[in-house]
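Yeah, one chain of the complex is gone here, protein chain that is, but the others are all in their spots.
The chains carry the letters A, B and C, assigned in the order they are written, with residues numbered from 1 in each.
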Amino acid sequence: MSEVVSRLRKPLVSKDRTYTEVSDDVLSVIEKPPGHLWKICISISASLLLMGIIVVGYQVSTGIGTWGLNKTIGWSWDITNFVFWVGIGHAGTLISAILLLFRQKWRTSINRAAEAMTIIAVMCAGIYPIIHMGRPWLAHWVFPYPNTRSLWLNFRSPLLWDVFAISTYFSVSAVFWYIGLIPDLANMRDRAKTPLKKRILTIVSLGWSGSHRTWHRYEMLCLILAGLATPLVVSVHTIVSMDFATSIIPGWHATIFPPYFVAGAVFSGFAMVLTLLIILRKVMNFEHYITASHIEAMCKVLLCTGMLVGLAYGTEFFIAWYSGNQYERFVFLNRAFGPYAWAYWTMVVCNVFIPQFFWLKSVRNNLVIVFIISIFVNIGMWFERFVIITTSLHRDFLPSSWAMFSPTWVEICTFIGSFGLFFTLFFLFVRFLPAIAISEVKTVLNYAKHKDHHE
Amino acid sequence: MSNKYLLGVFHDEHDMIHAAKALKKSKIVIHDIYTPFPVHGLDQYLDIKPTRLPVVTLVAGTTGLVLALLFQYWVSVIDWPINVGGKPFNSFAAFIPVAFEITVLFGAFITVFAFLMRSKLAPVFSSGIMHSGATQDKFVIALAVKDASFDTQNTSKTLADLGASEVSIREVK
Amino acid sequence: MKIIFTVLLLVGIGLGATELISFSRSIDFTENYAPVQPLKFSHKTHAGDNKIACVYCHFSAEQGRHAGIPPVGLCMNCHTHVKKDSPEIQKVVKAMDSGKSIEWQKVHHLPDFAYFNHSQHVNVGKVSCQDCHGQVQTMDVMKQTGNLSMGWCIDCHRTKEIAPPQDHKSLSGGDCAKCHY
Partner (left out) sequence: MDNKKNEMTLESYWQDVDDKAYDQINLKEEFAEGTYQVGLTRKSRRDFLKIMGFSLSVLPMATSCKKISAQKAIPYLHKSDQVTPGVANWYATTSSMCPSHCSLLVKTREGRPIKIEGNPLSPVSKGGTCPVCQASVLSLYDSSRFKAPKKNGQYTTFTTIDSEIRASLLKAISDEKRTALVLSGIYGPSLTSVVSDFKKSFGNVDVIVYNPFGNSAQVRANRESFGREDIFQYNLEKAKVIVGISSDFLATGVDPVNLTKQYSKRRDLFLDKKLIRHIQVESLMTLTGSNADSRILISHDDESVFINNLLFYIQKATETNLLDIKAYSSELNPKVQSVASELLKAKGESLVILGSMDASDQVKVNAINFLLGNINKTLSLTNREYIQHENDLDFIKFLADAEEGRYSNVIFYDVNPYYDYFNQSKLQGALKKIATKISLATAPDETTEHSNYVAPDRHYLEKWDDFELSKGVFAFSQPVIESLFNNRAAQESLLIWAGRKTIYEDYIKNLWQNKLLKDLGQTGLFGTFWNKAIHDGVFDAKLVLSQSPAFNFTGKLLDRKASAETLKIKVYEKIALRKGKFANNPWLQEMPDPITKVTWDNYLMLSSRLAKAKNITNGDLILLKAGGHEVTVPALVQPGVHDAVLGLALGYGRTVSGKAGKGVGVNGYVFTNFARDSFQTGMSVDSMENTGKKYKLALTQTHHSMEGRDIVRETTLGKYVVDPSAGNPAGVKLVSMWGDHKKDGHQWAMMIDLNKCTGCSGCVISCNAENNVPVVGKEEVYNRREMHWMRLDRYYKGDAENPEVVHQPMLCAHCDNAPCETVCPVLATVQSSDGLNQQVYNRCVGTRYCANNCPYKVRRFNWFDYAHDDKLENMVLNPDIAVRTRGVMEKCSMCIQRIQEGKLQAKKEGRPLKDGEIKLACQQSCPADAIVFGDINDPESEISMKLKDPRYYRVLEELGVAPRVGYLTKVRNK
């Protein structure tokens, strides 16, 4: 048997690996007892989570007044964090669904982690709409269930669209992710040593046998789900943007918001994926699967979406000027030169200027710089939402009610707590589930290599 | 009632494909092939027809769409028409986002359930799997041993000749 | 076998869900609530057998928001002559003498966020007492009929034909702020 190596394509897995070795590489990590590093990481994140829970408990029992909001600024960090987390979620779906539809094979080694990130990020996001309510114990009222009041819901409210969008997005993503996990769970089941593990894995792998007849439908199912998830992911951030776009507040009321938000979501999501994967590949020894070219590809996505976002910023300004609407004009001047100018320029620098370094291949190949830039983008995209929400609200139509916002410790701790939740769940995920889609990687093991069987 | 299967275990998917092709040529009906990842090009040897899952999705999605629109219309126009912000009772445009989401929700979930039912996948306590290697690195061709007329010995030999590293009989409940 | 099992399972889930819904719907409501009263007062005797008009005792039902529990003194309008020696009447007499009114157990609770005005319904809308309170004239012990939920109010408002008011301009019972403010 001779082996022909393509000159045009680089292999997607950078070292020769057999199927068993792939399984070993991915699963051995989680079959061993946890290491010290993992224990330290999960303790830190779980402590942050615990702090978050306590703080949220305090806020819910005392009142939203523990936050820094006021009569003029009814939303600030709460919805900023909500949009931030939803946005982060988008990269996972994008990688697993859109890249699947486009047959981008390089996605196979990162899609599992990215999808897990999606689900966890949506969970983090989903907490905010609940706790930001004045009476979160009545949160179930936003669902249309038959009730004694004979009263339903207002389907004209973008917030209600959000309820449907976020819950659909979460459940469909979770199902998609789980469906993807089944073959790998079966692999784990068949490797399991202890009866208890075997029993649990038997249940959760749904009796998967690797039958080709099932694989045949499975591949179609994945395509269908990808096909559904793709418009879904676009719709989710579109609807999130409509929370703002359909309102009348200058700085919110903009038709550009849906594409702008989707681009921003992809941008921020990929930044977070980069942040996580750079850590993950190091910590879990996944360098052969999550290769430098993966990182580079994602850098290019960042560069592109960063410029899209930059274009949106510019467009907003142009339209504000071109519209001739005094309130619009004021809001944008106020963003750039008003009391929150520091936030605005942080956003612009982090999101538009810093990613420009990705034009340089040397930067894209330097993991440390890529990591740092990804952090900057995360920060910048948080500020984007803060700028949109807070600076638009704080000075709207009537100058008499103009006000300023500053967060309280409760808000800050809640935000840190949501990172605690995110990382706790993510660490649990990498600890207990295969962080790389084994069966999918196996399909691309021979990519760019062709074992010539028939001469 | 139990079924007996003759399993041919391959290490290499190309050998397995080759074997499947040979078996098909010799008119031996392949019950199923078990692989750790989807191997393309086997459908013809297994006589698999294209799946109808897309149809399920279409029907489910359409149902979701119609139900969502009807429900929103009923709530906003028929059951209790309320003047909200001067908008018409039937604010059709505003009903689209929710209708879309419900379409996707129905489409996705019903398709997944259809898939699980059709593939007989469910949370089970013991799995009737053919070969434990088939989820990791083995490619297993399973032939149903239906009755006495099945020439077990000969077929085993054929499989071994085709490159199977291991040939065995497995009974599955 | 499998089919039977599936059907049974589905039926079970269905019944469970129905039960859960009806349970959760009953949570805040006290239909058929009939507390023990400090006085064995029978509406059947007064309103049913003796045909005393409701508004004789609940006189403010036609004037104000509350139908009112009759002042103790009102009982004595009749009971200075009728059944003076009954032990229950003695309780009334005692209340009068001690100056300490009778502490009735409230039967019909409306939550504080729902404004209900008796005169609006009784006087203007000409709704009979029984429409909401049930056949009081047959009750020995007063109990709540209807669950007093919003849906219960709304059902009546949607179906009941009432005499058009003199002021034709306002017939809009479906507005939220008719009850909630």
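Throughout what follows, a contact is a pair of C-beta atoms (placed from the backbone, for glycine too) under 8 Å apart; a residue touches a chain by one contact, two chains touch by 3 or more.
Small disclaimer: the values here were computed from a predicted structure and weren't measured.
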Chains still shown that are in contact with the chain withheld from the display: A, B, C
Candidates A:Y19, A:W75 or A:F427 - the one touching the absent chain: A:W75
Contact with the hidden chain (one of A:V83, A:V163, A:C222 or A:V430): A:V163
Residues of chain A in contact with the chain not shown: 57, 60-66, 68-72, 74-75, 129, 132-142, 151-154, 156-160, 163, 243, 246-249, 326-327, 330, 393, 395-403
On chain B, residues whose C-beta touches the chain left out of the figure: 82-88
Residues in chain C touching the chain absent from view: 24, 27-28, 30, 35, 59-60, 63-66, 68-74, 95-96, 99-106, 109-115, 117-120, 123-124, 165-172, 174-178, 180-181
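We adopt the following convention: only the chains that are shown with their structure count from here on.
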Approximate Å spacing (C-alpha centroids) for the pair chain A, chain C: 55
Separation of chain B from chain C, taking each centre as the mean of its C-alpha atoms, in whole Å: 60
Euclidean distance of C-alpha centroids - chain A vs chain B, Å: 29
Multi-chain contact residues (two or more partners), chain C: 154
Junction residues of chain B - those touching two or more other chains: 80
Chain C-touching residues of chain A, taken from the complex the two chains share: 146-151
Contact set on chain A toward chain B in their complex: 18-20, 23, 144, 150-156, 158, 160-161, 164-165, 168, 171-172, 175-176, 179, 182-183, 186-187, 189-191, 199, 202-221, 224-225, 228-229, 231-232, 235, 239, 242, 438-440, 442-443, 451, 453
In the complex with chain A, residue positions of chain B that touch it: 14, 18, 32-39, 42-43, 46, 48, 51, 53-54, 57, 61, 71-72, 75-76, 79-80, 84-85, 87, 91, 94-95, 97-98, 100-102, 104-105, 107-109, 111-112, 115-116, 118-130, 132-137, 140
